[in-house]
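Below is one structure, written out as structure tokens, with a few remarks after it.
A single protein chain has been omitted; all remaining protein chains appear in their positions.
A, B and C are the chain letters, set down in written order, and residue numbers restart from 1 in every chain.
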Amino acid sequence: MLLTLIVFVPALAGVIVLASPARAAKWIAGGFSLAVFLASMWLYFGLLGDSSPNFGTVMDPQWYINATWIDVAINSFHFKVNYALGADGLSIPMLILNALLTFLAVIGSWHIEKRVKLYMAMLLILETGVAGVFAAFDLFLFFLFWEIELIPMFLLIAIWGGARREYAAWKFLIYTLVGSAFTLAGIFLIYFEEGGRDASFQHFAQNGLNLTGALPFFGTTVSLGLVTFLLLFSGFAVKIPMWPVHTWLPDAHTEAPTAVSVLLAGVLLKMGAYGLIRICLGFVPHGAMEFAPVLGIFAAINVLWGALASMAQQDMKKMIAYSSVSHMGYVLLGVAAASAAGSLNLAFRQAALTGATLQMFTHGTITGMLFFSVGVLYEKAHTRDIDVFGGIGKRMPTLMLLYSVACFAALGLPGMSGFVAEYLTFTGSFATLPVVTILSVFGVVLTAGYLLWMLRRSFYGPLNMKWSWLTDANAREAFPLVALAVVIIFVGIFPTPMLNLLAPTLSQMIHHMTPVIGG
Amino acid sequence: MDFVSYAWVIPALPLAAMILIFFGTRPLEMLARRRASGETAGAGHSAGHDHDASATDAHASPAVSAQGEDTHGASHSGGHSENGGATPFWAMAGSVIGVVAMVLAFFVAVGVLVEFLTTKDNNLIQHGQYIFLFDWFRFGNLDYTIAFRVDQLTAVMLVVVTGVSMLVHLYSIGYMEGDPGYSRFFIELALFTVAMLILVLGANFLVLFIGWELVGLSSYLLVGFWFDAAPEPPGSDLDLPYPPAAALKAFLTTRLGDFGFMIGILILFFSTGTFDFGALNSAATYTHVNQVALTAAMILVFCGAVGKSAQFPLHVWLPDAMAGPTPVSALIHAATMVAAGVYLVARLFPLYHFAAGPQSLEVVGYVGGFTALFAATIALVQNDIKKVLAYSTISQLGYMFVGLAVGPNNALGIFHLFTHAFFKALLFLGSGAVIHALGTQDMRKMGGLARYIPITAATFLVATLSISGFPFFAGFFSKDPIIGQAFDYGTTHGGNYTLYGLTIVTAFLTAFYMFRAYFLTFGGRYGQIAGFWGAERAYRGEAHPHPPSWVMWLPLVILAFPAALAGYWSSFANFLTKGATPAVNISDYINSAFSDKLTLIGIVVALAGIALAWLMYGVQALPAKVFTGNPIGKGIHALLMHKYYMDDLYRLIIKYVVLGLAHLTVLFDRYIIDGIVNGSGMAVRGLGAATRRTESGNTQGYGAAIFGGALIILLLLFFAVGVLKL
Amino acid sequence: MVTLNSFLVLGAILFCIGLFGALSKRNAVAILMSIEIMLNAVNITLVGYSSAFMGHTHGERLTGQIFAIFIITVAAAEAAVALAMIIAIYRRRSTIDIGEINLMRW
Partner (left out) sequence: MSLDIPTIAFYLIAIVLVGSALAVVLLRNIVHSALFLAVMFGAAAGAYVLLNAEFIAIVQVLIYAGAVTILVLFAIMLTRNAQSQSSNPFAKQWWLALIICVLLGFGLVYAVGNSAMAVASAFAPVHLATLGADSGTVTRLGQLLYSPFVYSYVLPFEIASVVLLVAIIGAIVIGRED
């Protein structure tokens, strides 16, 4: 019931916002998103009551609700969709992150004046779509929410975006739709290969190991597991985004308004990573194992490519967008390492996968903070060009402090969550994919390079007189930044609760995969 | 009293100070400042978004920030005493909190050291003691633990760090007086101290790496402390580093080293499944580990040390890091952080020495030896007093690595680290006093300053003698054994005396350039005592030097004692090796130091260096033109002035290779990937435009198409049935 | 001997003549007339089938004729509407040459 509320209250709030006067829109949206955030915190704290809390696994989700929704049987053809929502260690952090970032996005959008009702409603409906993706425990329901999220996001970019907003919005939409078409094909394939009677996650997780064999393919045969994996992964790869289907991201980020960039980087990319871990890895272990070396190579390319491309950017947002590509590479690395073949200590795999999952959360907060920082600057200066600034740190000490915190978190400084995630990922992934890991570690150097170089060019040095009128971030602007900084530093210093939350789910997943990957 | 168990207080104190300043006194200071400016400036500030208001704001601010720039340009090169008067009350309160915290921490650290010196508890001696243990997480048998442990090595480092940090805190009250970022400075100083203490207390790679990166952060912040300074105007030949650029360079260069370090950690972790130093250093852990992998791992770990300790080829950041305030240079870039690399190798000494192949320590030794000579040669020609000290630091760190590489245990290198911390901190603080007094760091505008600031001169002289290896001073006792051991190492390694040659030549150069610096600054021609004690006539500058306040000279005096006497800790090796080497009493220690022929050679070499410096700069009997007059000498001089063109090489690599690749990726994205994506879109549109022609609106055409199509199907069916017999 | 085949061939020929008219005339009324020819051709075919099988199970094979009746009904309706449209178009544009009625082009 709690999950139903978390998923649908935002959409309801969106309708209420649309029906209420424009003056109240922000307050209503803010109030509801705060309420949803508090409710989503209860997802975690509500489980803490026991001395040894059970955060659930994919086989045994918490907050589970299951009702038959569509059930059509024609002879042997059986199409069954259940309204099944659940949460476990993998989805609870994502649900909380989603609710948190939506709330902060509403706060961060306080200055929006253009069609504010529709804007707030779209933010809230977006929250519903994303929360649904993370909470769904039925494959078709998952896909439904996966597609629902596109509509508000498309509108948010296309209406409130920058100069090239329509190009960016269409690019986002078409990329995602093409990817998810393959995913849908993959969903049907796995559904019918696995009996065609049950689309629940538990069913697939239970029977994922059976997904072996070969499919005829133009005179030859291909591995069924690999085909299923690749079909499912296509949509997730676009969303993550994995090189070479990443070019929608910089455009979308650059054109989207600040809060939408935050959500886009903070939670939408996580949908892809979540799908990769939950569905590709959990349901198609054979395919994941076969694809893991290639995935690892893509991960390294992602990391280095994103970092190098960031270095060449003039636009702060574009730079951060490419940094997202780079950072999501670590997620790919962790997943690839967790599923690569080899008879090794399972603990390494678990470390890698935990690192990847933590990186999902942590990247959401850190990139959100980076985008909010740029947003504050952009609202004042109306430009994001790194080189036109210079020495503005003198005028904006608070913003410089918070922006620096975000940058240092992004480059993996200890004491902040990015470090924990990257360190876990690297230490785990080196065991199975050493070369790829070494390449990815080099990304850390490049990350430091472009972020600090950006800080230097914009904030350091003598003040460019052109910007002498800039004012520092006020309390309303600083609030999302401070809130995220608190989360980042808390997880960076004391990651244990977070890791405890992730552990049972991922551990179950890794152990379940043991017959496939060896070890 | 059980100091060891309370060792967690040591990092907690500066942490508490940091938090108190950040959340306590600094906001109060800002509040007070705002109230003061509100009283004077009136309501001008409050009208934020109004156009007129912002226009006047823009009008007013050039004056403000131009003034700010001027002061920062000046403060950048040292003289910021005229920076706007006294330190505000709350800022001062913050700094006092910092100093008090550091004094307390220092006493606890000394207590810890004393306890280790006096304890009879064999378990404590052999294994040290965990003072803090917290599991971040545990995966199967892999644990990610935050663990602090104190043992002898840590105890020594604790004293060094807290001691120097305490004095630097005190000194900074004077040095940073009136600086707008006064509170920020103390926050960052405290942050550094905490990070450095985490680094030395860490009982495993995880914690050490955390400290390692955090000291990098605080180094970045402090080097870039005057982040709004303007770059040096073109035409100056002093080549003063520009703080924002220097900070960036420092962070990135050390990160490049950390890349290797991280991979080394990964290999070790993968091979052994543990981060813990205790486990890693015990033989049982690595018996089944591939020797080659282990050797590679140790060399990679050393890469981290190369970055942090500014060894060739990653030394380029340290001279630039002198852009930071001088107390920072003393604390971070001389005494403590840059020694972290040495500490790291020393910490893992059993791994290097016993487990990994001999190549690992050879790499350490040769990199160290080469860097020692390399940096010393550059130091010969520097005109910036801080640059001289920076290159001397690099050179001395090279010595420490040689000491670790050739020594039977890690005592040689750490002992030099120990003494070096004091005399180099003293040198930097002394140079800071000079810069504070004159407002410049160009040695050509100094000379004879001993007359004006005698305390500074005397303490500086003590430190100079110490670093030069003059007998009876600390540096002599720590450096000469390294040179001697390098000779023995050559003997036992088939007569390969390369390391010995490198170190002995460096010893000569060190004595020369340090005394050159001393003479140029404090002594010179016309001076008393044959130029050792300067006179007014030797002064070449214009500014009137003013003597430092007590908060600045007191640390100098305090530091002079360990700088001169630290070498007399005769049983250091015995202490550090947990009794594995015999204890030596003090008279035997001194006797053995002078009875060796090699030591005598070292003394002679040092004296020769001092004598040459005296001839050239003390009495100026031998002008430098003798060396730079001929073409070869001129060429070498130019090469040294340009620091072997290393900076230019890096600049080229970054500009053309890294940024070139970066732009290539962007071009690839834009033209290849987006080209394909947009191209397929265009192709569909083109196809649509082409087929659109058939939609002519002519219904009869459509009808013809329908029935023509039906006809084709019909014919195909006939073909299939009649001909193919399907 | 007149067999079903005779009627089928007759229907096919008529259909093709009608089709030719529908595809080649420019006058909308002529096209409509051609379409009527095609409909008649189909009707002849249907009634032919109906009649050919009437002998076997008497009474049950009148479906073809039923079809024809419906076709005639619909054709009448169609003719009425189509001619109304033609008149309406003529009133607007003073032509019923469908080569010139191309508002829907592209």
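The working rule: a contact is a pair of C-beta atoms (placed from the backbone, for glycine too) under 8 Å apart; a residue touches a chain by one contact, two chains touch by 3 or more.
No experiment lies behind these values; they were computed from the predicted model shown.
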item: Where the missing chain makes contact, among the chains that are shown; value: B, C
item: Touching residues on subunit C - with respect to the absent chain; value: 1-10, 12-21, 23-27, 29-30, 32-34, 36-37, 40, 43-44, 47-55, 59, 62, 65-66, 68-70, 72-81, 83-88, 90-91, 94-97, 99
item: Absent chain, residues of subunit B that touch it; value: 700-701, 704, 707-708, 710-711, 714-715, 718
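Simple rule for what comes next: only the chains that are shown with their structure count from here on.
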item: Chain contact topology (line, ring, star, complete or other); value: line
item: Closest chain to the centre of mass proxy, which here is the mean CA position; value: A
item: Mean-CA-position distance for subunit C and subunit A (Å); value: 62
item: Distance between chain centroids, defined by C-alpha means - subunit A, subunit B (Å); value: 37
item: Set of subunit A residues in contact with two or more other chains; value: none
item: Numbers and ranges of subunit C residues touching at least 2 other chains; value: none
item: Complex interface listing, subunit C residues touching subunit B; value: 19, 22-24, 31, 98-99, 102-106
item: Interfacial residue positions of subunit B with respect to subunit A in the complex; value: 48, 54-55, 57-58, 61-62, 65, 68-69, 135-137, 139-142, 144, 206, 209-211, 213-214, 217, 220, 224, 227-231, 242-245, 247-248, 251-252, 255-256, 258-259, 262-263, 265-267, 269-270, 273, 658-659, 661-666, 669, 673-674, 677, 681
item: Subunit B residues touching subunit C - in the complex, by the definition given at the top; value: 692, 695-700, 703-704, 707
